[in-house]
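Heads up, one of the protein chains got dropped from this complex, but the rest are sitting where they should.
Each chain gets a letter, A, B and C, in the order it is written, and its residues are counted from 1.
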Amino acid sequence: MSHRLADPVIHHWPERESDDDQLRLECGVCGVWGAPGNEASSIVALGLHALQHRGQEACGIASVADTHFHTERHVGLVGEAFGSTDLTGRLPGSASVGHTRYSTSGGSFLRNIQPMFADLDTGGIAVAHNGNLTNFLFLRNQLVAEGAIFQSTSDSEVILHLIARSRKARVVDRFIDALARIEGGYALVAQTPKKMIGARDPLGIRPLVLGRLGDAWVLASETCALDTMGATFVRDVEHGEVVVIDEDGLRSLKPFPARAARPCLFEYVYFARPDSVVNGRSVYEVRKRMGHGLAREHAIDADVVVPVPDSGVPAALGYSQASGIPYEMGIIRSHYLGRTFIQPSQGARQKGVRMKHSPNRSVLEGKRVVLIDDSIVRGTTSVKLVRAVRAAGATEVHLRSASPPILYPDFYGIDMPEREQLLAANKTPEEMRALLEVDSLGFLSVDGLYAAMEAGPRDPANPQFTDHYFTGDYPTRLLDREIAEGGRDASPRQLSLLVSA
Amino acid sequence: MSHRLADPVIHHWPERESDDDQLRLECGVCGVWGAPGNEASSIVALGLHALQHRGQEACGIASVADTHFHTERHVGLVGEAFGSTDLTGRLPGSASVGHTRYSTSGGSFLRNIQPMFADLDTGGIAVAHNGNLTNFLFLRNQLVAEGAIFQSTSDSEVILHLIARSRKARVVDRFIDALARIEGGYALVAQTPKKMIGARDPLGIRPLVLGRLGDAWVLASETCALDTMGATFVRDVEHGEVVVIDEDGLRSLKPFPARAARPCLFEYVYFARPDSVVNGRSVYEVRKRMGHGLAREHAIDADVVVPVPDSGVPAALGYSQASGIPYEMGIIRSHYLGRTFIQPSQGARQKGVRMKHSPNRSVLEGKRVVLIDDSIVRGTTSVKLVRAVRAAGATEVHLRSASPPILYPDFYGIDMPEREQLLAANKTPEEMRALLEVDSLGFLSVDGLYAAMEAGPRDPANPQFTDHYFTGDYPTRLLDREIAEGGRDASPRQLSLLVSA
Amino acid sequence: MSHRLADPVIHHWPERESDDDQLRLECGVCGVWGAPGNEASSIVALGLHALQHRGQEACGIASVADTHFHTERHVGLVGEAFGSTDLTGRLPGSASVGHTRYSTSGGSFLRNIQPMFADLDTGGIAVAHNGNLTNFLFLRNQLVAEGAIFQSTSDSEVILHLIARSRKARVVDRFIDALARIEGGYALVAQTPKKMIGARDPLGIRPLVLGRLGDAWVLASETCALDTMGATFVRDVEHGEVVVIDEDGLRSLKPFPARAARPCLFEYVYFARPDSVVNGRSVYEVRKRMGHGLAREHAIDADVVVPVPDSGVPAALGYSQASGIPYEMGIIRSHYLGRTFIQPSQGARQKGVRMKHSPNRSVLEGKRVVLIDDSIVRGTTSVKLVRAVRAAGATEVHLRSASPPILYPDFYGIDMPEREQLLAANKTPEEMRALLEVDSLGFLSVDGLYAAMEAGPRDPANPQFTDHYFTGDYPTRLLDREIAEGGRDASPRQLSLLVSA
Partner (left out) sequence: MSHRLADPVIHHWPERESDDDQLRLECGVCGVWGAPGNEASSIVALGLHALQHRGQEACGIASVADTHFHTERHVGLVGEAFGSTDLTGRLPGSASVGHTRYSTSGGSFLRNIQPMFADLDTGGIAVAHNGNLTNFLFLRNQLVAEGAIFQSTSDSEVILHLIARSRKARVVDRFIDALARIEGGYALVAQTPKKMIGARDPLGIRPLVLGRLGDAWVLASETCALDTMGATFVRDVEHGEVVVIDEDGLRSLKPFPARAARPCLFEYVYFARPDSVVNGRSVYEVRKRMGHGLAREHAIDADVVVPVPDSGVPAALGYSQASGIPYEMGIIRSHYLGRTFIQPSQGARQKGVRMKHSPNRSVLEGKRVVLIDDSIVRGTTSVKLVRAVRAAGATEVHLRSASPPILYPDFYGIDMPEREQLLAANKTPEEMRALLEVDSLGFLSVDGLYAAMEAGPRDPANPQFTDHYFTGDYPTRLLDREIAEGGRDASPRQLSLLVSA
């Protein structure tokens, strides 16, 4: 979990490369209950593989056989960790929960890899979590003052401690007790010896879907995981809903007062896989409509529409279809992990050589190019791409962002740079255009984005979506932040947390 | 190197999965001469990364500093092996040669990873090779009978032994002596303490290009490697040409009688990266023209054109442009190595779930789909995709192959199944259509492919390209095969080659 | 930690080989406070290396720099984990604590490797522990019922939770609060940002010594660690003593009522290194006197005295000196980890071939042999050795155990087989002699052992030493055992503890 405002953990490990101009979502979750033949963990592994785009640095699976829990947590991709051997012996049982995450740098933070486990006096519980708590530090400090010992810096562990300390007798009641104390955006999947529990935050900021696979029940962050597992989509878990699955079937609880949903727009803009359907909307179609909107809002006379692959592809297709300008693969993406190359310093080498994107000269030479990206964060990647496109012979480069300018940080599970590093938060439109070295620059408007969502215009009083990165209108209070900024008198103490291998 | 006719090496390791329905090219090569600051190997690493699509299973780099050679050979991707640490200390020197290869399964065949090295009495020599010798076994048996000891089953080692045993005084003359004895398709890059040598087979079957990076010279399999290294394209190495680079500059030798070039068509169809220019032709544009040809030859009334990503994308764009049918990303490809997943056997699971390609229901539902693939080998992948597309709601599926039917095996470096497993070699068109469960099936014609190459119709007397996989017309004799089939009386002995860890 | 009576953790990993006939002590601890130049962890590594005989399967070091803790925990030997690279960067700080342990099988129990850490609201604390708590399960269940979450099955974590939950304001008072609740045998070393704390159980069952290294203070399980670190021995930490070291120097606290010390005899018999001085007695000299006693109690007419190396060497020298029978190395020990060899089943192979001990025929052939071992546990090793000695030509074999018969299990940190597997607990002397296939068998008497300790005869009312394995007279109550046997009505619940990789 990232806590950008105050993250006091000492890092041994190499800092993330400063040029890293990409947003990251921090997790995908998946759970299966009622699978025959000890195959729950194998099915979860398929689901996690389909959710790999939500976090590529670490993954874990816990399974329950009888009352015993088994778990494995690994740094690396799901396919490497769980793909190549039979899991029925390694992780037996008919119920299983899994997690894939970004943001575990190096081996040092194995302890932060989920699912997390606790041995309650009512039996064990394993929890996987996607999202971020906005009162994490507040709760953690309170728990430490009460004598709780933390092994990680993970939100999930705060939730486990809240469950463990609840005075309620039954585990579902304890779980709801814990939910009552946490704030932020989250999707949770928990397994106890007898039950699978799923929960989504009161606003439905983070997604969670329910499916069936034969007689088994499935929970997952996105529908693409259901497809890969071979499961059938049943419905979205609703905002503020707790689903409890056990041998009596599924019970839906709504323990908290009803509020309007407000799902996160960035799932549509960037995070979710294009073949997923999130809250009833096809991600691919939303992105294409973002391209249509861009073509309407920022038309230009040009020869080719070129996506920044892969995330810019649907919007570029939409732009091309709406504008009639031909779509071409003017940039080729290498899918062989190339980000970490140490580059030779050799003088003769052209600046800005990139390992991941290569310009396709035959498409670009002598052309006026409309370059479509899903969003612009720091702009450091964009300017390199623009230069590469020009070096390949483009006569004009017009950059279009399929989302509005990113102006404010996120606190609900998106790993964003500090506000000082967000390009749009610090530059005028003309400054940005000059800095990005493009002939024209256009961002989709917030209303354009709402239109792409087929949601009518934004309602400022009760916005239909979580959109603070564009508007500054946060959907919840931000307790940790208020405390850090002195708006609250509780002073968050520095964690002296252990850094271990 | 594969020697499909007789490969007697015992395999400890798991067999390649039988469902693996993909062609593989066996190598990419890259060399740098004259780089300042011990950076030759770092530049070669960038080049190999750009050539990763030519072989993902192993890679190696050798460098020369003074008269000393250094080398590292690894199983795995270039980025993993060479990406993340400074190579100037690990592999110092101003000259370096590298290789990336497919077909090294497991750790067992580390000895087969190139570049290969020999310590001649004239000094060391390191050789990297792409292609395949058609008289490999003949030469190898002859050399063993003369007392040569082999450490690998690689063509490169045969070439090294021929060089070592040449009676010529100078290393370039020895190298040419060796070339005079080998047959087949090849691109070679060699480093000696003083020189870099590049060579291409007499017909130019395998590609090799020459570039400059400041004062340094560069050789690589494809232009995309030049782009990534930051080098400028100078020209293709010509068929039958030997280029010798040393402190006196570049010398071009043509030691053998002039013949017409006959480059391999599969480089355009599948192997080369779309942003490469091979023998003067943009691969991307050729592929788009293949799509145009397909639209002409096999028009159909349909709602969407959907590529099998990534290799089918340019032809699908071409088909869409020529036909006016909209292009959509109806299949999403996961780039997280998923091939090796052990799948749960669970009854409820839908047949044919695939880890690599996911159908995008929002594009396919209720649509008549034209599905474009670059080629059809066994057809096992195609039928799974067709089923997935139908399961996602397509009402019709029309499959189009951007290359002609594959009827004959290759012996020049493409890893193809046995003829018995080539779909088109064993089925009638209608049988294929039924087996692939499509509403219609179309292959580009050989003349259509020649047209896409902008090469006029095929000249049967002197075909302009290597195209035996479609026509059965092999560009060279096949000595090993003739011997194996008894057309020659020398009996190829079984290698008792060591299988080692 | 071992809890032989009830260890409900599921084991994935291979069971310890059933033939494993050796006692194991579970830990060595070491701490340094006040080292200059970030070298505390390097000094601790030296100390742990000298304590390697107390646990070879895993080791860990934590260091404190300013208020930040760093830690590394590894499966394997100290030299492998910490030997070969500079630790000043990896584990910086002037204070450090380390631990080496037996009983971490496989990678699965990394979480059990010490030192353990907690982030209290007064700051961090790292604890290393040697020994075993006899009320571990009682406390753990109580803590879980209060909402504590455990990550391990280690005693240290119980102690950390007790510290974390103490209502006292200062960390030393919290530490003493925790000591007041634990029962058993233990030596503890803890580091906080400002202090090093050492403690020994009220009877001094487990050893702990205090030393100085320049201005720095050192704590370690044995004096041999002081020697290797280059430190000077100051004194034993006393039974029931808590030493607190900080910038004001050393304070000695005795928070609990005074009792007579009762150190563990097995430290002298087997565990401590012969060059250590434990509680003022040279281990080597005690062992030699055990040999003297044996020669007095069980004299025999023989040709050579042969030790079972290495632990039987000092007693055999003592036996030889007292009896005048020459001492010879009749059994050669291989020090290259050979225990795990999978042996060929080949019929021709002689039974009982052993990888660790080889008979030295030139010493044994035609001789009457007195074979001296430190102790006899199951007897499975002994009988193989006896056969090997006879196969090498010995005409008579007289086995002598330098310690009394082992009759009762231990609960203070020695990993002993169940009582059913202890040879002497289940056989008459003559049965043992016959089963061990020896001509005569002799054990040192309990009084003989007390004499070797130069302690006068055993005082049955207030025994001078912990000796329950010989006498059944346990030095403390055994709460967990009493509960398990129903003597108490609290039923210890099964842990559903996670088994993780």
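Keep in mind that, in the parts below, a contact is a pair of C-beta atoms (placed from the backbone, for glycine too) under 8 Å apart; a residue touches a chain by one contact, two chains touch by 3 or more.
Quick caveat, the model's predicted, so the values are computed rather than measured.
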Omitted chain - touching chains that are shown: B, C
Residue touching the undisplayed chain, where the options are B:W33, B:F69 or B:F138: B:F69
Hidden-chain contact residue, picked from the options C:V277, C:V397 or C:I414: C:V277
Residue in contact with the excluded chain [from C:F117, C:F271, C:Y327 or C:Y474]: C:Y327
Residue ranges of chain C at the interface with the undisplayed chain: 35-37, 39, 42-43, 45-46, 49-50, 52-53, 56, 77-80, 83-87, 213-216, 224, 227-230, 273-275, 277, 282, 284-285, 313-314, 317, 321, 326-329, 332, 334-350, 353, 355, 358-363
Sites on chain B contacted by the missing partner chain, in the whole complex: 10, 12, 62, 67-74, 90, 117-121, 123-124, 126, 141, 144-151, 157, 160-161, 164-166, 193, 493-501
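Following the convention adopted for this analysis, only the chains that are shown with their structure count from here on.
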Averaged-CA centre spacing for the pair chain B and chain A, given as whole angstrom: 37
Centroid distance [mean C-alpha coordinates] between chain C and chain A, Å: 49
CA centroid of chain B to CA centroid of chain C, Å: 61
Two or more partner chains touched - positions in chain B: none
